[in-house]
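One protein chain is absent from this view; the other protein chains keep their places.
Here is chain A:
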Amino acid sequence: MSDSKAKTTDFGFKTVAEDEKVSLVADVFHSVAAKYDVMNDLMSFGIHRLWKRFTIDCSAVRPGQSVLDLAGGTGDLTALFSKRVGPTGKVVLADINASMLNVGRDKLRDQGLVDNIDYVQANAEALPFADNSFDIITIGFGLRNVTNKSAALASMFRVLKPGGRLLVLEFSKPESELLSKAYDLYSFKLLPKMGQLIANDPDSYQYLAESIRMHPDQETLKQMMEQVGFAEVSYHNLTGGIVALHRGYKF
């Protein structure tokens, strides 16, 4: 059954077979899991915390709601949601990677957050949840690692309740030329060095920088969301467009 022209996709700037990307991405996150939180603070100067709080604000989460934090990794968004939905609500932290899930589970347990959180190892492209299950879905810095983004968005649409909303927090395209240059310099020269020094893992951070550049820009992602059925799709540029938060509704 082998096709002479096997389907390919991007892995950073490299082109790899589609079924290879999953395991390559897995390697990256197995390798960074332990140092993931420290690196996040360092690389973004702590600003990722504000991007995440902005995401929570845009979700307008209410006590009692059920939330899916997809590609939730070490659970920053899950922690914010868990406190807000309270004992009558529920948060599912789903990630494809067991190492990231473990780091997340330990961290949340240390913060005393246990009762309303479920941990599920799952691929965003084929979510193991019933239709219409969640009021809110977030995917923070996760979509860019997913091989088939449209399949993943469609899967999120399916498990979202009517009236529910999806929030995609992801690196995007800086609005100004100047910022873009500075950002390139930072991410290709400095990031891998920092990755080397702190996590002893320059390759993973080289991948990070490359995968950011390969990710669809604001307008493209907006269209992709609309194509799988999301309505009233809009986005906010944060920190000059280095990051964008897309929001779409299922009606």
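Side notes on the structure shown:
Throughout what follows, a residue touches a chain if its C-beta (ideal position, glycine included) is under 8 Å from a C-beta of that chain, and two chains touch if they have at least 3 such contacts; residues count from 1.
The rule we apply is simple: contacts and distances are computed from a predicted model.
Considering only "Carbon-monoxide dehydrogenase medium subunit", "DNA ligase (ATP)", "Ubiquinone biosynthesis accessory factor UbiJ" or "FAD-linked oxidase", the record for the omitted chain gives "Ubiquinone biosynthesis accessory factor UbiJ", by its UniProt protein name. When you scan A:A17, A:V38 or A:A60 for touch with the missing chain, the hit is A:A60. Per the touch definition above, the residue from A:K83, A:K107, A:R158 or A:R213 contacting the chain not shown is A:K83. Contact with the chain not shown here comes from a single listed residue; of A:R49, A:R109 or A:K189, that residue is A:R49. The chain not displayed touches chain A at residues 47, 49-51, 53-54, 56-58, 60, 62-64, 83-84, 86-88, 236, 238-240.
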